[in-house]
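Of the protein chains in this complex, one is absent; all others appear in place.
Note that the chains take the letters A, B and C in the order they are written out, and that residue 1 is the start of every chain.
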Amino acid sequence: MEMKLRHGAEVLSFSLEKKEGKYIYRDEQGTMTLDIKEIAAGVLSILADEKSFLIAVTRDKDRFIVAVEGCRFEFQEASGMAAAGREETAARGIIAVKAPMPGKVVRVVVGEGEKVRKNQTLAIVEAMKMENELKAAVEGVVKKVNVAAGELVDSEKTLLELEATP
Amino acid sequence: MEMKLRHGAEVLSFSLEKKEGKYIYRDEQGTMTLDIKEIAAGVLSILADEKSFLIAVTRDKDRFIVAVEGCRFEFQEASGMAAAGREETAARGIIAVKAPMPGKVVRVVVGEGEKVRKNQTLAIVEAMKMENELKAAVEGVVKKVNVAAGELVDSEKTLLELEATP
Amino acid sequence: MFKKILIANRGEIAVRVIRACRELGIKAAVIYSEVDRGSLHVQLADEAYLVGPAPARESYLHIDRIIEIARKAEAEAIHPGYGFLAENPDFAARCEQEGIVFIGPNSRALRLVGDKLMARQTMEAAGIPIIPGMKAVGEDFSAYEEEARRLGYPVMIKASAGGGGKGMRIVYEEAELRPALEAGMREALSAFGDESVYLEKYIEEPQHVEFQVLADNHGNIVHLFERECSIQRRHQKIVEETPSTALTPELRERMGETAKKVLRVAGYNNAGTVEFLLDKNKNFYFLEVNARLQVEHPVTELTTGVDLVHQQIKIAAGEKLSFNQEDLKQRGHAIECRIYAEDPSRGFLPSSGKILYLQEPKGPGVRLDSGIYANWEVPIYYDPILAKLIVWGENREIACQRMKAALQEYVILGIATTIPFLREVVAHPEFLAGRTTTGFISRHLADWCEGSDDKNLRRIAQAAAAYFEVNRRPEIKWKAGEVARRPSPWQTLGRWRLAGGE
Partner (left out) sequence: MFKKILIANRGEIAVRVIRACRELGIKAAVIYSEVDRGSLHVQLADEAYLVGPAPARESYLHIDRIIEIARKAEAEAIHPGYGFLAENPDFAARCEQEGIVFIGPNSRALRLVGDKLMARQTMEAAGIPIIPGMKAVGEDFSAYEEEARRLGYPVMIKASAGGGGKGMRIVYEEAELRPALEAGMREALSAFGDESVYLEKYIEEPQHVEFQVLADNHGNIVHLFERECSIQRRHQKIVEETPSTALTPELRERMGETAKKVLRVAGYNNAGTVEFLLDKNKNFYFLEVNARLQVEHPVTELTTGVDLVHQQIKIAAGEKLSFNQEDLKQRGHAIECRIYAEDPSRGFLPSSGKILYLQEPKGPGVRLDSGIYANWEVPIYYDPILAKLIVWGENREIACQRMKAALQEYVILGIATTIPFLREVVAHPEFLAGRTTTGFISRHLADWCEGSDDKNLRRIAQAAAAYFEVNRRPEIKWKAGEVARRPSPWQTLGRWRLAGGE
């Protein structure tokens, strides 16, 4: 199979095929013959010319998370990349302020229509007993407030929308 | 659901039903309300009145193997019992000599038609570097030899058949 | 000895205490909140009692409910662990009134040392060196403002009821003082139920060295040497070790004897820790008493051979210490790394979610005190500590190598953790050289970001992702407890185009 994965800013194109019980990995760098054994669900033992790698791999939505030799790699599927790109375009000019982690809103400091300075605190979210202040990344105006104090939020939810002053 | 399980010589009849998020266990001894949470595939946390049990359960063919508090219980399904019964009846008079564990046949000491004393060695099976001698449980005649030295066998396979001298 | 103990805590420390109870032949009962039904401490306990809804104030901090459960369970004693009610003198006093043994210091000593300000006053009066700063809560904002000016910036805000870095803030200039005080007070209230804070002169680049002490109810007191806890992020320790590379035998003895004096002055019993700051000139200042079992207690256990939880329980049951100061010796070197559900690439922001995969390190000299398991959903309500990885080695070098190897073996997928960051810490040349100060992380690893430049390793990871994708077809059936015996997707084909034939 051929595959395209995004890793940070890079796009990685490669293929993996099965041949005589082994797997052939190919990319522009060259070819590797891999002996792959799935020893449990999502756990692979890979021998690449006698070098041994123990690998854990899982998926979370469109991300692959792979741990090998204590290093963690996160890859994004190429299809997911396109979607992410579209969303970004649509939101141009409006900044969606999201919680950096799931937690509870302690306080929303600003109201709709309020002008804010860069680095001004917009809201405070608490998780695992630590408070985190969400600050304005740019100078602008609060367009919308979607949450209130006491509300539980995840890291997907847009708490406030901020329109940057041009 | 109602269930019948065999445990050693006993047959255990009981039922388990779900009610308001808890489970009701019933047998002739009485009723228990259980709070069951499956924390991983085959791993259950059960609270029975505030007593906490961590349980691992799995199936191997018609057996349930359950580990709780360091004790292991093996239950057999009621349907499996009947089949076992039939097999036993069919073999009356002829004793099937099976390997006590999977292993390799080192030597078959007797031949077909040979008369054997009680406790005479019939064959030697090796597993994990230990030799085990299979001995005749009764005086009799070897009816059939199904294996040869060097052969790998599991614990299901009948190695020899022995007809008991009446 | 007790027949049953109620553990008023959760996570790894509850599990730790359960194991200690089992070894002493004592039944272990625990409490759990509604989100903790699936938590590890509930699975391993002998008995588990629902205490209330998720928020700590309605569950793990709910004194009435916990006392009621102790009664119902017929527990003779309560072990509070660390955090939650561990250093709450009202809770200790309530236990005393109810005739339930509180496994910790008596409530008077707890009140004295727990009020960091009262402790500062008392210790100064007893001739023990303290850090310059306030000895009482400010009446209003201007009192803090004036004190800060008097001490000179930067100053440190501390919670009077504090511990574990909660409520703590460094303030570098006057403009930051008010918001920092407010945030510190809110955090203190949330963590301890008490919003009192005070100011101290901020001592730059100190080392944080603490001494473990045990005091029985019969006047016997010993110290079990030091723990070096300088590696901190957000004023919270993340790496601890013993012995400290900063102490000479002479300084060790002097600080140890001072630590014993501190607890004697406070009328303290059971296990306690005396924290000191050590400046560049090896002057030490009394910082505070941690009137509980410390998170980092295992490094002391591994080097002294004394089980501190066993000792806590025995002391609480009225037993005399079975050893004296001369019997205690340090052997080898121990290091602890705290595994938090935090993203070190993003300023140690908490990270919650489901643990999709877990592989735990093992082997000689490796101890893992853990409160997690695969498939567990880490709740957002409590401290983000997941586990503590502790190693012992014949010397510091072996211990560092062992820790590095163990961290490499430790895999948690699904949530961000401090594991990759800790690996950088213990492999850092300055750490290996023993140059550990509280500024270590901001100086050496401030811009740390997870990732590997090893392109070959990445190619292996890519191959694994591809293999996983092909084998993770929705029609595949998995059987409980085993890897599915399934038709090879390489044979059945699917929506994936095979790049080459077989």
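Keep in mind that, in the parts below, a contact is a pair of C-beta atoms (placed from the backbone, for glycine too) under 8 Å apart; a residue touches a chain by one contact, two chains touch by 3 or more.
Quick caveat, the model's predicted, so the values are computed rather than measured.
Chemist: Which shown chains does the hidden chain touch?
Modeler: Touched by the chain not displayed, across the whole complex: A, B, C.
Chemist: For the chain that's not shown, point to the residue among B:36, B:78, B:141 or B:164 touching it.
Modeler: From the options B:36, B:78, B:141 or B:164, the contact with the absent chain belongs to B:36.
Chemist: If the hidden chain were put back, which of C:245, C:345, C:375 or C:452 would touch it?
Modeler: Here the residue in touch with the unshown chain is C:375.
Chemist: Spell out the interface residues on chain A facing the chain that's missing from view.
Modeler: On the side of chain A, residues 35, 37, 39-42, 45, 47, 50-52, 54, 58 touch the unshown chain.
Chemist: Residue-wise, where is chain B in contact with the chain that is not depicted?
Modeler: 1-3, 5, 7-8, 12, 14-20, 23-27, 29, 32, 34, 36, 38-44, 46, 48, 53, 55-60, 64-73, 75, 100-104, 106, 121, 126-133, 152
Chemist: Touching the missing chain, which residues of chain C?
Modeler: 15-16, 19-20, 22-25, 44, 298, 301, 305-307, 310, 331-332, 354, 356-357, 360, 362-370, 374-375, 393-394, 398, 401-402, 405, 413, 468, 471-472, 474, 476-484
Here, only the chains that are shown with their structure count from here on.
Chemist: Going by the contact rule already set, what residues in chain C reach two or more other chains?
Modeler: Touching at least two other chains: 478.
Chemist: Send over the residues of chain A in touch with two or more other chains.
Modeler: none
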